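Let me give you the structure first, and then I'll get to my questions.
The complex is shown incomplete by one protein chain, all other protein chains being positioned as in the whole.
The block that comes next holds chain A.
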Amino acid sequence: MTTIAPPVVRTKGSNRSSGGRSGSGSVTWMALPAFVWFVLFGIIPLFGVLFLSFTTWNGIGDISVTGLTSWKATLTDPGLPHALWITFVIMALSWAVQTPMSILIGVFLATSKRYRELLAVLYFIPLLLSSAAIAITFKALLDPNFGLGAGLGIDALNQDWLGNSTLAMATLIFIVSWQFIPFHSLIYQGAVRQIPTSMYEASQIDGAGRVRQFFSITLPQLKYTIITSSTLMVVGSLTFFDLIYVLTGGGPGDSTRTLALEMYQKGFQANLMGPASAIAVILVLVGLALSLLLRRLGGRADESQLEGV
């Protein structure tokens, strides 16, 4: 037995080490497809756009390198600061509306009661619809001549929802919130469920009410979730395109023309691929800066929220 044992041990050992080697090798291989796709559709296009921003091209003819012409045209265009402003307004307002609502709904749904689970399923529905479908539906419902207001004879609903600059912006924020609050509620619901119940039990013994519990335990415990959800909202709102394009086309006038729409119009309607690429580069830079800023705001990732628990 003892004479047989060493070879077995040896094989085991060699197996383990070779297994380990081939294991790490296979892990690298598994990352490769994703890496290739990312380089192919993420990195290379980025450099392509950067290159195009130094050229003049109408989209169908020849590309000619023209140095800073496109950048000068883009940076002196009054449409750029306007589009930036509109983008930030949509970002800020949709964040300000969505975050409190999502947290409250998330907390509400975190408690496991039958009827709340049913509600959770219902709240989830907007998430199943595509942005274009949502936009077409709301556009039809809000039409002042053939929409909900005219159909039901309710004059209060008969506003010029998408044709008045201020109202169009408000309507847009509402629809964006309607579409995305379910998603963020889901994130918060999961996060709230992870908070240890012992914290609530302890605070109950100390005589804390529901409101106090919410502000002193739930909210601080959700800190990182808030940062994650905010990052998704902020960076996501940079690329809002389909919803706005179908709903208002950037209008009325240019009241809802975000950076993404400005880029599309420059590139695919005015056939100015150079300036459109310059706007795309600006869009990338703004997005990177914002997500970096949000990470900084989050503080150190390794600090514990559960000290003493």
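Here is the rule we go by: a residue touches a chain if its C-beta (ideal position, glycine included) is under 8 Å from a C-beta of that chain, and two chains touch if they have at least 3 such contacts; residues count from 1.
What we mean here is this: contacts and distances are computed from a predicted model.
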{"item": "Undepicted complex member, UniProt protein name, chosen from \"ATP-grasp domain-containing protein\", \"Solute-binding protein\", \"Protein-disulfide isomerase\" or \"4Fe-4S ferredoxin\"", "value": "\"Solute-binding protein\""}
{"item": "Candidates A:I60, A:V121 or A:I205 - the one touching the absent chain", "value": "A:I60"}
{"item": "Contacting the left-out chain in the complete assembly, out of A:A31, A:I44 or A:L285", "value": "A:I44"}
{"item": "Residues of chain A in contact with the chain not shown", "value": "41-42, 44-49, 51-52, 57-65, 132, 139, 143-146, 158, 160-163, 165, 168, 239, 241-242, 245, 248-249, 251-255, 260-261, 263-265, 267-273, 276-277, 280, 284"}
